[in-house]
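Take a look at subunit A:
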Amino acid sequence: MSTDTDPVTPSPAGAHHVAPPDIRPWWLRPKTFVIAAGVVVFAAFMWRFGGGDIRFSTEHRPRPGTTFDWDYFFALVPDMLRGIWVTAQATVAGFAVALVIGLLLALGRRSRLRVVRLPVALFIEFVRSTPLLIQLYFVYYALPDWDITLGAFVTLVIGLGVHYGTYCSEAYRAGINSVPKGQWEASTALNLGPTTKWSQIIIPQAIPNVLPALGNFLIAGFKDAPLGSTIQVTGILAFATAASGRSFDAGVEPYTLIGIGFLLVSIPSAWLVRRLERRIAYERIS
Partner candidate 1 sequence: MNASAEPSDRPGPVDSPHDPVSSPAVRMRGVNKAFGDNVVLQGLDLDVAPGERVVIIGPSGSGKTTILRVIMTLERPDSGTIEVNGRHLYHEQKGGQLKPAGEKHIRSVRSDVGMVFQHFNLFPHMTALENIALAPIKAKGMGKREAHQLGMDLLDKVGLVEHANHTPGQLSGGQKQRVAIARSLATEPAVMLFDEVTSALDPELVGEVLTVLRDIAEDGTTTMMLVTHEMGFASEVADKVIMFDNGQVIEEGLPSEVLKDPQNERTQAFLGAVVKH
Partner candidate 2 sequence: MDIQLPAHYYDRLFEGLQVTLQVLALAFALGIVLSVVLGVARLSPSRIARSVSLAWIEVTRGISTIVLLFWMAYALPILLGVDQPSLLLMGSIALGINMGGYGGEIVRGAIQSVPRGQTEASIALNLTETQRLRHVILPQAMRIILPPMGNLTIEILKGTALVSLISLSDLSYEGVKLRVSGRLSPDAPSDAVLFVNILVIYFVVAQIINGLFRLAEWRVNRRFEGARNGVELSPSPKVTAGAGG
């Protein structure tokens, strides 16, 4: 992050080279720019290519009379991959929305004003304990009553974002509560302002506790994203439904295929999250 030559403290041979502390404000640090650029590129990419209206091919059919036709099964793979790609896009975009909404909800929940705190708490509880499917219907079919009409893909992203935003807000809350009381008291004793206290003391310590939960929500969101097929998002489930509709017993292969496709993504992801969890636990101890 910093340049090697430092005119003030030339490091003598054999001594440890100590990098000078970075004194730039956070919004001028290179890391910030890299992350911001990443977000912009991702957003632009999603805007341009996200959820593109896929037409699944219709040439393949199972041989009649077979319970499980392997040729048909393998012929479906390319379309399945296109479907899962759309589902994955919706998941990631929805999760990005959830991270932000979760933060807003968490702040609202901590508000000193009761008129903010209570409705936010009720909203979180309400969204968390009702089915995403009906929430999607609401966004898709009911919002146009107020002249808000969203495309299918955007509806799915918003639906996932709000639904998992409530989960994220609870994770943030738990993470913030996990910072020991002594840290808050020390911040007060050092007379740190709210910005410093949050950005330098509380959030850095809360993040490790929150990351595994967020990872799990990302996976959970991926498992809910196929619901988009109910509002005509051409994701993985829409693919299977379309393929199974081609003849009366064509359901076995596509549904088995998406099941396998799913596991191939979700099991390794779950494994990664658990590794992250263990590593964080390890770093806490040492």
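Selection rule, in plain terms: all candidates are chains of the complex that A comes from, given by their letters.
Heads up, the rule we're going with is that contacts are C-beta pairs under 8 Å (C-beta built on N, C-alpha and C of every residue); 3 or more make two chains touch, one makes a residue touch a chain; residues count from 1.
Since the model is a prediction, treat every value here as computed from it, not as a measurement.
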| item | value |
| --- | --- |
| Touching candidate - 1 or 2 - for subunit A as found in this complex | 2 |
| Complex interface listing, subunit A residues touching candidate 2 | 67-68, 125-126, 128-135, 137-138, 141-143, 145-146, 222-224, 226-227, 230, 236-237, 240-241, 244, 249, 251-252, 255-256, 258-259, 262-263, 266-267, 270 |
